[in-house]
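Every protein chain except one is present and positioned as in the full complex.
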Amino acid sequence: MKPPPFAYCRPHSLDEALEFLAEHGDEARPLAGGQSLVPMLNHRLARPTVLVDIGAIGDLQRMDRNESGWRIGATVTQRRVERESTEGCDLLRLAMPFIGHRQIRARGTVGGSIAHADPAAELPAVALTLDATMVAAGLDGQREIPAAEFFAGPYMNSLEEGEILSHVTFPTVPPTTRCSFREFARRKGDFAVAGVAATVDFEDGSVTAASLTAFAVGSNPVRLTGAEAAVAGRHLDEAALIDSAEAAAAEIEPWDDIHGSPQYRRQLVAALLRRALQEVAP
Amino acid sequence: MTAPKARRVEPSVEVPISLTVNGEAVEAMVPARQLLADFLREELRLTGTHVGCEQGICGACTINLDGEPVRSCIMLAAQVDGSAITTVEGLSSEGLSPLQQAFKDNHGLQCGFCTPGFLMTLSTIDPEEYPGEEGIREAISGNLCRCTGYGGILQAVRTAWDRPQDG
Partner (left out) sequence: MADTFELGGRPVYTGAHVTRRQDDALLSGQGTYVADLRPGGMAEMAVVRSPIAHGRITAIRTAAAAAVDGVIEVITAADLTDVAPYPNFAAYTQTPGTFPLAQDKVRYAGSPVAVVLAENRYIAEDAAELVEVDYTELPAVTSLEAALEPDSPRLFEDWTNNRLLDLQPDDSEVAAILAGNRVLRRRYKMGRHTAMPMETRAALAEVHNGRLHLWCTNQHAHIARTTLSYVLPLAERDIRVVIPYVGGGFGLKQHLYPEDVLVSWLALRHRRPVRFVEDRAEHMIAAAHARDHMIDIEAAIADDGRILAMRVQVVQDLGSAEIFPGAWCPALTTAAHMTGPYDIRDCVVSVAAVTTNKTPGGSYRGFGVPEAVFALERFIDEIAAEVGVDRLDLRRSMLLQPADLPYTTASGALLDSGSFAESFERVVEMGEDAYRQAGAHYRSDPDSRVGVGYAVLFEGVSPTHHGASAHWMGHESCTIEVQPDGGVRVASGVTDQGQGTTTFVATLTADALGVPIETVRVELADSDATPYGLGAFGSRQAVIGGGAILLAAADVRGKVKKIAAHMLEAPEDDLVIEAGRVHVAGSPVPAVTMAEIATTAVIRTIDLPPGMEPGLEATARYEPELMEHTPDEKGRINANAAYANAAHAAVIRVDLGTGEIEILDYILAHDCGRVINPPIVDGQIWGGIAQGLGGTLYEDLCFNDLGQPQTAFMDYLVPSAVEMPDVVIEHFESPSPNTPLGMKGVGEGGTVGPAAAIGNALAQALAEFSPQIHETPLSPAVVRAMIPDQRT
């Protein structure tokens, strides 16, 4: 399990990194924390001939709050997000401990995880739930991609060749918004067998807005629009919980693997969503 | 303050690195694809860092990199240019550290293969961040042991962290 041969560079500016990517085309890949890419290299499942390490680019290591939310540079580590305040972004804070183990989070990056688009990963689900905005940098400038359009299939994103995911903006929510992040994994730190993320707003006990997402049950994290509709305007009483859980189970198209059949994943999403909604209910 | 503009360095299959390992300065030219664990083991001959899976799961290769526990099997040696690393060989300059001694006193190891990974995780993290009995288990959840069933390891950590067992 040794990586195939490649050339490596570690540019100090984003422009330089983009130049290298442009020069080497689809033979090149950016390397952030490497917590997904290096295992894939070791398995020889990824075979870039040039690795552009973006870990030394200062611009990508910034994490700050602006009027629209938390703007997090691509190579900010998960560990740093876990440690530092992300006030107004509780869902992000709640999701962090579920990402691998401490040793993974120490190196794993926010941008790396999102760009990797693992269907079972936590950060893509958080991004989708919060309607995060991805900023793609290219030699021609930057463009913004809404989370709903970013994930393009299992391990696929909608970056163009030569683009780097430079930042992600996670919108902050008012303190009254309640959120829950639930995941079922076989062992502590394993990838989810199924997971659910939720942010819900209430007025007088009734749901005024709900953003519900399931992950690890299909090609990409998926918004549970049926379940969202099932709780809209309602008190989260037993009947509402059941309706939304059943709607969620019905609307997803889960995959099959040795940890669970599609039927099992439907049951899991129903159970997790129900618990998430119980948790957020006022 | 802006960083000085670094010279553009083209992609290369050999990469110069300079770093500190167990307090000593190291300079080396490494193959771009060489895993950090292999660099430590095969080049520096620090074979206490064990390789159990090469996919970031078992934790045997855990080292202290700039104050964080990381898995050296899923990092490239080229990535640690400018860093400071501690391996199990650097844990104590004389005798056993209190943590190592707690492992010895509490039968916290059998075959010893996973042990350096546990020691490096535990010596790098802050116990305050892992309160209670549950915290101990959480702290070592990224390190797998196949011999002990964790009983002796848990007891060793309780001892080292001066934390009596709940209940």
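All chains are identified by letter, namely A and B, in their written order; residue positions are counted from 1 within each chain.
FYI, a residue touches a chain if its C-beta (ideal position, glycine included) is under 8 Å from a C-beta of that chain, and two chains touch if they have at least 3 such contacts.
Keep in mind that this is a model prediction, so the values were computed, not measured.
Peer 1: I'd like the shown chains that the missing chain touches, ordered by label.
Peer 2: Even though it is not drawn, that chain still touches A, B.
Peer 1: From the list A:7, A:212 or A:268, which touches the chain that is not on show?
Peer 2: A:268
Peer 1: Taking the full complex into account, what residues of chain B touch the chain not shown?
Peer 2: 31, 33-34, 41-42, 45-55, 57-58, 60, 87-89, 91-92, 96, 100, 103-107, 109-116, 119, 136-138, 140-154
Peer 1: So that we can see where the missing chain sits, which residues of chain A does it touch?
Peer 2: 1-5, 43-44, 184, 186-191, 193, 238, 242, 246, 258-261, 264, 267-268, 270-272, 274-275
Definition applied: only the chains that are shown with their structure count from here on.
Peer 1: Okay, in this complex, where on chain A does chain B touch?
Peer 2: Residue list for chain A touching chain B: 1-13, 16, 20, 24, 31, 34-35, 38-39, 41-43, 50-53, 55, 58, 79, 100-104, 106-107, 187-189.
Peer 1: What residues of chain B sit close enough to touch chain A in their complex?
Peer 2: So the residues of chain B in touch with chain A come to 3, 5-6, 8-13, 15, 32-33, 35, 38, 54-56, 59, 62, 65, 68-71, 73-76, 78-79, 81, 121, 125, 138-139, 141-142.
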